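All protein chains but one are shown in place.
And now, chain A:
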Amino acid sequence: MGTVAEEIFSRKLSRNVSAGEIVLVDIDVTMSHDNTTPLAIKALRNTGKPLYDKNRIVVIFDHVQPPASVESATLQKEVLEFIKKEGIKNFFREGICHQVLVEKGFVLPGRVIIGGDSHTCTYGALGAFGTGVGSTDIGVSYATGKNWFRVPETFYFDVKGSFDKGVYPKDLILKIIGEVGARGATYKACEFGGETIENMAIGDRLTLTNMAIEMGGKTGLIKTDKITENFLKSRGYPYTEIVPKDPNYEKIFEFDVDDLTPQLAVSPKVDNVYPVEKYEGTEVDEVFIGTCTNGRIEDLEIAARMFKGKKLSPLLKTIIVPASNEVYFEAMNRGYIKIFMDAGAMVCNPGCGPCIGRHQGVLAPGDRALTTMNRNFIGRMGSDKGEIIIASPATAAATALTGKITDPREVV
């Protein structure tokens, strides 16, 4: 009974659970990456307890991959020793954690997943309860297989209408965050539904749930349906139906995408959201297409269509980072990588890329970047005197073509 969040916890505990309750539950998957695993290992060791169940642990190297400094190489070496010593099988370095977990079938409807990464909220696109935690919480699950949660109240986002040419789900989530505010949904489960979502592919649903944290949300959720079932079954993974039953939403927001235009979130806060027109013509120094928000094949397809047969100015840093090896292979097979390189873009190996500000395109003081990332905080991509603007892959690609912020509706 209840919202998608309540449904998941109720199934997990085999009793009816309501928002506000504090529950202790078995964690199906505990995920962490090169940045957050070292402290999780420390926490586990400090509890004095052994690893509870190595098969429910996934470790991904994606943040600075391959390591770009002696310091990160040293930390990763520590993690590798832990992986070997404990015999952890689920270790990957083939892309961003949130993309790889979805591709490898760790994210299944009804599962409770914690991740040492704030964008773990992404998994709700498949009807799983995913939420970001710190390394000590990862260590707690390493040691006990469990963790505690307060079952969240739910904000429901009812979306109708269809996207105009050149307008994408990223523009919708930016619009939502602009209206709700960076802390407007603090602690809430953000459930997305309505006809627009019901017609949306999994890749685009992942873009929405990925950014729930940017309005303070504990997780993003979408009920499962035929699209979820087809996605999972085509990959040979099991499907369970997770849908709300007589839900009691704390708040309902209504959005109509019929009139939605391309949106930008300008530095230094994700809720500084404006229509692209306001900044059209502003010069940029870097364009980055990638990340757990927009580094999937659907996103690269948009860029490939716009870059085909074009030349980008070498004065501009245009960086493309596929979210995973699977995405990279698919982009190769479809000829996108050739299009990108012919156009003069730099294609880097799958991972978080410049979103972490430590490699593959850091900003110099005074640099302005137009990116498909999910955060535009000061200093995130390098210099604290740099400026980050967030947009859809279409706006990013249109901007790369001109070197100035460009409305993609003028290009597509």
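Criterion: a contact is a pair of C-beta atoms (placed from the backbone, for glycine too) under 8 Å apart; a residue touches a chain by one contact, two chains touch by 3 or more; residues count from 1.
Just so it is clear, contacts and distances are computed from a predicted model.
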Among "3-isopropylmalate dehydratase small subunit", "Mechanosensitive ion channel family protein", "Diadenylate cyclase" or "ABC-type D-xylose/L-arabinose transporter", UniProt-listed name of the chain not shown: "3-isopropylmalate dehydratase small subunit"
Of A:T144, A:N248, A:T282 or A:T402, the one touching the omitted chain in the full complex: A:T144
Contact with the hidden chain (one of A:T3, A:T36 or A:N294): A:T36
Which of A:G166, A:P322 or A:G382 contacts the chain that the document leaves out: A:G382
Absent-chain contact - pick from A:K218, A:R296 or A:K317: A:K218
Contact residue for the chain not shown (choose from A:I8, A:V59, A:I83 or A:V133): A:V133
Contact footprint on chain A, counting only the chain that is left out: 22-24, 35-36, 38-39, 42-43, 46-49, 69, 71-72, 75, 115-118, 120, 132-137, 139-140, 143-144, 146-148, 182-183, 186-187, 216, 218, 269, 356-358, 362, 375, 377-380, 382, 384
